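All protein chains but one are shown at their positions in the complex.
To keep things simple, chains are lettered A, B and C as they appear, and every chain counts its residues starting from 1.
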Amino acid sequence: MNKLKKDITWKEKLHEIIYEADTKEGKLFDVILLIAIIASILLVILESVKSFDAKYHNFLNISEWIITILFSLEYILRIVSIKKPFKYIFSFYGIIDFLSTVPKYLSFILIGTHSLVALRALRLLRVFRILKLGRYIGASNNLMLALKASRAKIAVFLFFVVIVCIILGTVMYMIEGEENGFTNIPVSIYWAIVTLTTVGFGDIAPQTPLGQFIASIIMILGYSIIAIPTGIVSSEIASANAKPDLNTQSCPNCLKEKHKAKAEFCYNCGSILNP
Amino acid sequence: MNKLKKDITWKEKLHEIIYEADTKEGKLFDVILLIAIIASILLVILESVKSFDAKYHNFLNISEWIITILFSLEYILRIVSIKKPFKYIFSFYGIIDFLSTVPKYLSFILIGTHSLVALRALRLLRVFRILKLGRYIGASNNLMLALKASRAKIAVFLFFVVIVCIILGTVMYMIEGEENGFTNIPVSIYWAIVTLTTVGFGDIAPQTPLGQFIASIIMILGYSIIAIPTGIVSSEIASANAKPDLNTQSCPNCLKEKHKAKAEFCYNCGSILNP
Amino acid sequence: MNKLKKDITWKEKLHEIIYEADTKEGKLFDVILLIAIIASILLVILESVKSFDAKYHNFLNISEWIITILFSLEYILRIVSIKKPFKYIFSFYGIIDFLSTVPKYLSFILIGTHSLVALRALRLLRVFRILKLGRYIGASNNLMLALKASRAKIAVFLFFVVIVCIILGTVMYMIEGEENGFTNIPVSIYWAIVTLTTVGFGDIAPQTPLGQFIASIIMILGYSIIAIPTGIVSSEIASANAKPDLNTQSCPNCLKEKHKAKAEFCYNCGSILNP
Partner (left out) sequence: MNKLKKDITWKEKLHEIIYEADTKEGKLFDVILLIAIIASILLVILESVKSFDAKYHNFLNISEWIITILFSLEYILRIVSIKKPFKYIFSFYGIIDFLSTVPKYLSFILIGTHSLVALRALRLLRVFRILKLGRYIGASNNLMLALKASRAKIAVFLFFVVIVCIILGTVMYMIEGEENGFTNIPVSIYWAIVTLTTVGFGDIAPQTPLGQFIASIIMILGYSIIAIPTGIVSSEIASANAKPDLNTQSCPNCLKEKHKAKAEFCYNCGSILNP
């Protein structure tokens, strides 16, 4: 029984270190994890640079194995220390942890899966978990509230943009045709998105006068409708900020409302508020 | 007489299913239509991909004929079931329904009209009719109100942008000339639009120092004036969200409305409000 | 004496027709002028299209001469009918009227000035004078007020953008050098403007890793600071719209202020306002 209790304590301790950041050990664990993630990302990036990889291949490979084993250990400890392991395994971050660790082992066993190793870059997403970025955005978190409030409107806007791009892409395919680079409708839709979002790579560009005329309309459309998401987010943030610093009391004497949050006396008649 | 009544009932039933979405059958009809539209668009897109079309040409062709006949049937039923058929035929969606169905038959009769078949993509516009997207935008529909309110201002802005592009395009044609890709004034105007809207394909780019200088001014202009439509839409949304501090009472004496929220007397005749 | 009076009347009549739009004749003159301007611009554009010009050269040339003579007549009448001719001649529109008429005569006398003929496109600017676009923007003209109010701030912003582009352009010239297309500092500054304004032609693009890193910073900078002019204009429009529909009266009885603009009775005590 004593052993069982000790075992539970050990798991709880581990859970506290890994999943929480309130204790000294928890914070230290987060900092080490952050460094390991950044080191891991740097390794992924440097490995892809052929001239660098040629010189330091062994160093990169060994470092990568060390970090992969560390992350594997962390993954196992996360599963062990949590009460409902499957909830973690199939959570967003659980899947990311798995996807960013397994490919290295696969590349050892199966040849041809080497390119999957770059999936390790997904580890970077974990930075959001560690930093809990929300708290930097502002105490009242108005920005997040505004973004959530405008999510539905932005989705409708994007749905509209995508449909416009499909139709205009098809029209451009009919006008320009294969000989001018609009080889098929998916490529033409891709071009319409490139143009409407004002990115404009220029790898495909209309050559016929009619095509250039339609392209001009798409560009002016894209240049104008960017005002819509911006307007939505702006006004949502503004209305989220507009919560005035007033309480909901009414004066017991003159019944006036909208007193300052910290007021103890009515600004109209001087009676004591909240007797 | 009994037969006539039955006939009318049958037409009314059909009208309810096709044009409305309140009944079970009406909703089912809309869902089937939505699936047919998406399937049709997928067929248009896949047909344009040469490698796919080569393999599955027969499948695509037969599927396309099935869907075209279905849409033709729907078009005929729409005309039959409505009281004023011409109002439908010459309405926006009526023309789209026609344009997106006829080309397939034409391609059967006339050789060389095959490219028109892509007009079927116009069917996608019908998605807006089915989904009635407005209701997703928000209960009070403030966004739509704001866009309608800012329509005139945006139109003036676009008119200004187009005139600026015509003038600057002509100036660039004079400066750069044919040898640098500005082959004629329409092409130069197209280039000015590409540049002002910050799309920047790069298929045409100024080569002379003076041309690059004018281009820089166009770019900075385009980068700055995007603030105008954005500002218009933002403030319109904001003012649509800002419900004025007025109550909905009407004066019992003079029937004036729009009294201040806390008003106890009519601002017009001095009568007591809400006695 | 009688003749002198008649002469003045004739001039005044002409002034009314040409410079004003209140009379029937004045409006007709404006409409004819508008048509002439658009016809003139179309001629300029069509003339520049080589294939079109080859076919219809004579038609274009004769039409052009007719319109040029009409505009010359209008220019002379404008000078004759105004009391202070020099004020008109050296005004913004006076210079445009001159610049857009003279080149055609020059091209007749001097060979080699043909390209200047495209200056006729400047006539398009006169459209703004005729249409008096301000009145379409909104009764209260809040947009114009907002733009005027934010002019100084936008100018400082653009000054900042230009200085940043000069410095970053020079830095990129040092990093990339002539071999990668950054042939000299003016070209590099041009590239920096192309990049910061998110136009991105791609005719010049950084090739070295360091250059691409600096370019990334410029792009992210340009992507972020576009928020500044947008924010300025948005808030200026918002504050221009926020003029509430309230008068500045105070009630003679209870001294309450902020009555509705058309109120005749105090909303608080029911006394008559403005006795």
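Keep this in mind: a contact is a pair of C-beta atoms (placed from the backbone, for glycine too) under 8 Å apart; a residue touches a chain by one contact, two chains touch by 3 or more.
The structure displayed is predicted, hence computed values, not measured ones.
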item	value
Omitted-chain contact residue, chosen from C:10, C:56, C:86 or C:159	C:159
Contact footprint on chain A, counting only the chain that is left out	41, 44-45, 48-50, 115-116, 118-119, 121-122, 124-125, 127-128, 133, 136-138, 143, 146-147, 154, 157-158, 161-162, 186-187, 189-190, 193-194, 196-203, 222, 226, 229-230, 232-234, 236-238, 241, 259-260, 262-272
For chain B, the residues touching the chain missing from this view	198-202, 230, 234
Residues of chain C (touch criterion as defined above) contacting the omitted chain	152-153, 155-156, 159-160, 163, 166-167, 170-171, 173-174, 177, 183-186, 188-189, 195, 198-202, 205, 209, 212-213, 215-216, 219-220, 222-224, 226-228, 230-232, 234-235, 238-239
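Please note the rule applied: only the chains that are shown with their structure count from here on.
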item	value
Option in B-C or A-C whose residue-number contact pairs overlap A-B by over half	B-C
Whole-Å gap separating chain A and chain B, where each centre is the average of the chain's CA atoms	31
Distance between chain centroids, defined by C-alpha means - chain A, chain C (Å)	42
Whole-Å gap between the CA centroids of chain B and chain C	29
Multi-chain contact sites of chain A, meaning residues that touch two or more partners	198-202, 230, 234
